[in-house]
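Excluded from the complex is one protein chain; the other protein chains are retained at their positions.
On to subunit A.
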Amino acid sequence: MDLTFSDAELAFRDELRTWLAEHPPPPRPTEGGDDADFAWRRDWQRTLSDAGWAAPHWPAEFGGRGATLTQSAIYFEELGRARVPLPANVLGLLLGGPTLMVWGTPEQKERYLPPILTAEEIWCQGFSEPGAGSDLASLQTKAVKDGDEWVVTGQKVWTSAAQWSKWCMLVTRTDGDVAKHKGLTYFLMDMEQPGVTVRPLKQITGEAEFNELFLEEVRIPDANVVGGVGNGWKVALTTLMNERAGLGFALQVRLRQYLDDLLAAADERGLLENAAYADKLAELHTRCESIRLLAWKGLTDVEKYGQPGPEGSLVKWLWSDTNQQATQLAADIVGPQALTYGNDWSYELLRARGNTIEGGTTEILKNIVAERVLGLPRLKAAA
């Protein structure tokens, strides 16, 4: 047991920390809406990419640094700590790239990986559908072979960054006559073509992080199948397994900062003298610390022993729940500000509701823990 970083890990962290301090992004644009905001993050990714910091977890042959899991987690912790934005093409860097590295052909890797790194081509993820959320394998978007092309019709939802994307990781049904997990195929779809319609999905915060994606007889060349026809479920799982890997560390640090801000706000108002507030703040602080430890334990157990523990399923559940509790307490502590649009307190109060839904609902996570970690019988309601 050793809860410290190695010298090599500390050197990696210090190099990044120094670089971030010396190359801060310009201030976030206050005008121009979502487009300006995205352009700002795109520029930021170019800055990262030029210095070799866009995707340290990628192998060196693809422009990364071949960072270990631990270094990659340090990378996201440091981005969070420096309060800089995540790179614009986060889905390409975290999900699309690593999926192609596992399943892509040499030609696909050569064609698609470099522009992911530089944010020249943005990626989005076409998995969920109106009728296929937690039960992803029941998706209905259909792809039919036509010569050396596929013709795709259907609807996707929760597609973040679709309006700026060049490529979509698209999972479709190519065979309706086999078991639902077996008839799926994973494609790279060009978003800039007729038949692709992107409609922003306004969420409870008032903004539109996500979109609906309507596909009407969209054509995809056969060369854009990833991992083989009928193998889409396995390829999609590779994508999903990468979903929580690094990002969790950035979110965990963000929660830490939020709590620091909240503790400071409580302190300013003299509320730390109030035992009820002090108790709740200490509970959140303790939970936040256990999230950090569980995240590191989950990662290092895999790295050192090749054995994932139960932590993977527990961290997201605990983080989302804790984040929500923190925003509720913030509303009590900062008062009217948290109830008025236009500041972080009110934004988080609303945005946090999505945390227990996106990336696996808490209910599904509990099912996974019950069935796969505790070995309980297959659940009735999930049959």
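The definition used in the following text is that a contact is a pair of C-beta atoms (placed from the backbone, for glycine too) under 8 Å apart; a residue touches a chain by one contact, two chains touch by 3 or more; residues count from 1.
Following the convention adopted for this analysis, contacts and distances are computed from a predicted model.
The chain not displayed here is annotated in its UniProt record as "Acyl-CoA/acyl-ACP dehydrogenase", chosen from "NADH-quinone oxidoreductase subunit J", "Acyl-CoA/acyl-ACP dehydrogenase", "Golgi phosphoprotein 3 GPP34" or "ABC transporter permease". Shown as candidates are A:Arg269, A:His285 or A:Arg353; the residue that touches the absent chain is A:His285. The missing chain, though absent from the display, is touched by one residue of A:Ala250, A:Leu318 or A:Leu349; that residue is A:Leu318.
For subunit A, the residues in touch with the chain missing from this view are 1-5, 9, 70, 257, 259-261, 263-264, 266-267, 272, 275, 278-279, 281-283, 285-287, 289-291, 293-294, 296-297, 300-301, 304-305, 310-311, 314, 317-318, 363, 365-367, 369-371, 373-382.
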